[in-house]
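Only a single protein chain was left out; the remaining protein chains are all shown in position.
Per-chain residue numbering starts at 1, and chain names A and B are given in the order in which the chains are listed.
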Amino acid sequence: MATDINEIRNEIKSLKQKKNSQLSLVWLRFKKNKLSVIGLIIIAIIFFTALLAPVLTPYNPYQIDMTNRLSSPSSSNLLGTDALGRDVLTRLIYGSRIAMLIGVLIVLFEGFIGIIFGIISGFFGGLPDKIIMRLVDILRSFPVIVLAIAIAGILGQGLFNVVIAIGIVGWTTYTRMVRSKILVIKESEYVENARAIGESTFSIVLRYVIPNAIPTAIVMVCIMMPTALIASATLSYLGLGVQPPLADWGSIISSGRNYMLEAPWISTSAGFFIMFTVLGFNFIGDGLRDALDPTIKRN
Amino acid sequence: MDSNLIEVKNLKKYYNSRIGPVKAVDNVNLEIKKGETFGIVGESGCGKTTLMKSILQLIKPTSGEIIFEEIDICQIDKKELRRLRKIMGFVSQDPHASLNPRMTVFDTLSRPLKIHKITRSKEDTIIKIVTLLKEMGLQTEHLIRFPHELSGGQKQRIGIARALAVHPEIIFLDEPTSALDVSVQTKILKLLEKAKKDFDLTYFYISHNINLIKVISDRIGVMYLGKIVEIGRTDIIYNNPKHPYTKGLFKSIPNPDPDKKIEKIYLKGEVPSPVNTPTGCNFRRRCDHASKICEEEEPELKKLDDGREVACHLY
Partner (left out) sequence: MEELLRISELKLNFNTEEGLVEALDGVNLSIKKGFFNGLIGETGCGKSITGLSILKLLDNNAIIEKGEILYNNKNLLGFSEKRMQKEIRGNEIAMIFQDAGSSLNPVFTVQKQLEEAVKMYRKASKKEYREIVIEELKKVSLPDVESLLKKYPHQLSGGMKQRVMIAMMLACKPALLIADEPTTALDVSVQAQFIQVLKNLKERFNMTFLYITHDLAVVNEICDFVSVMYAGRIVEDVSVRELFKNPLHPYTIKLVNSVLTAETRIEDLEEIPGSVPRLINPPKGCRFHPRCDEAMEICQEKIPELIEVNNNHFVACHNRLRGDDFGQ
């Protein structure tokens, strides 16, 4: 049989060039969902303004100007100023830096723990599964925010303590989702076929279970991100988050609360920032869930 | 053709359920001879898939022995088991579900080669896989496809190619064509027949499609509620089925001949649940010939003059 290795390699190469990569297919499908694209645009805007904060805004977020207290939105201060005369928009943009950082850290922290526990629990079952799932039950029986307040109270203020306080319960959601996904994968025929060709347990987890659980995990991250943002904003609203004068959306709402009648723009604009970010992530999550499933054929 | 490749002795697989033990496979004895196609036929829930997976050690049997090369493979360690996986191939029923949706055809086919160290270099692997694909009637372009980019027939070819890749001695086929159209089924059957000749294979084939089993098998076993009720050479059993269940089953087959149609219902009722099966003969409640002895005593497989074995008190 004429099977020349170089010939085959060239053929494969040219085939690969012609074919859309998996990633581009995901993008093609994602793009079809208008809301998801809007979500992506919102998040991109917030992300880039956060990144380019010093370039975009002429003000210093910590610059106190008592002569310009609580001035209403104008051409010089688009969203007005706060009780210490600081530009609200500037503080919100700098605040999105903190929000993004905390959000990403929380998701990484809880995602890492949650997914690993989910895999162990789902794939191996038995005693580890029992222990992990009971721990999840216990943690989830606490009111989340009260537990986070208690932990933040004990650990004290600070960025990393916020991450721990929120992540300590947050991972349980990942564990549950990943576990149930893995239970399905474990019973699938392709895993049975993998065993029949002699794959080791390690290889099955690595090559069959994890790749099929990844889409679930990615979607989870997009859905959990807003929860993390809201939780961290809540903590700083209660004064348990990052320390002032660092600007954070939660603390901006909190500081604006006392001037709700004279200067409603402070709290409201911060509220809108949170709302749009949360919506943005939710839209992206919805779009990704459909786009990552190769089998869904939609109109 | 005569030496036994695998001997199954008193194989049992019971599951516990809330309402009692489910006897999925109940005391099955059979031999698979080298070079033959052994077919198991039975309706859904008769335990044929459980039997196959138990022999393959994908399910741990409750008790019994499976002798291969004079060793009971139910007792072997992991290393030995891996060697066994090279010798025994498996093709499952649903071609779509049997392939990892995140692996390309190339990855799927290269796994068995890597695990059993069949090829020594990447080049070797590529050549081997392309050759294999061509034998299956597929082209190089299919290498980079994912399962959802293939048709049902193509997926099943990949499933068969995966089993053939490591040169097994026996392949276990679990209704490999039941999810496919008849015209595709023809192609798969021809492919299997050719592969059998080319690689000196033995097949263990299960199906609910009686005509299919007739066409493909040298010897068959008829299963009912976890037990083999009749076993022997295909032509002998087909020309003259003895067990009342086998008779009824064969007569229920819809016939594609306009001169022959089913005139009468030969099998009353449906297969009962395998939980708390009746005492004595499993089949007696659906059987026209049931007598007192069928209630009291479980029939054992008895050898008849023509070489077949039947588990029925009538003989």
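Following the convention adopted for this analysis, a contact is a pair of C-beta atoms (placed from the backbone, for glycine too) under 8 Å apart; a residue touches a chain by one contact, two chains touch by 3 or more.
Fair warning: this is a prediction, and the values are worked out from it, not measured in the lab.
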(Q) For the chain left out of this view, which of B:185, B:202 or B:277 touches it? (A) B:185
Q) Which is it among B:10, B:131 or B:151 that touches the chain not included here? A) B:151
Q.
Please output the residues of subunit B touching the missing chain, sorted low to high.
A. 43-44, 151-153, 181-187, 189-190, 193, 208-212, 214-216, 238, 248-249, 252-258, 261-262, 265-267, 270-271
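Definition applied: only the chains that are shown with their structure count from here on.
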Q) Can you name the residues of subunit A that touch subunit B in the complex? A) 1, 3, 5, 8-9, 11-12, 15-16, 19, 22, 188-190, 192-199, 203, 207-208, 211-212, 294-295
Q. Okay, in this complex, where on subunit B does subunit A touch?
A. 53, 56, 58, 81-82, 85-86, 88-90, 92-94, 97-103, 111-112, 115-116, 123, 126-127, 130-131, 134, 140-141, 143-144, 146, 148, 159, 162-163, 166
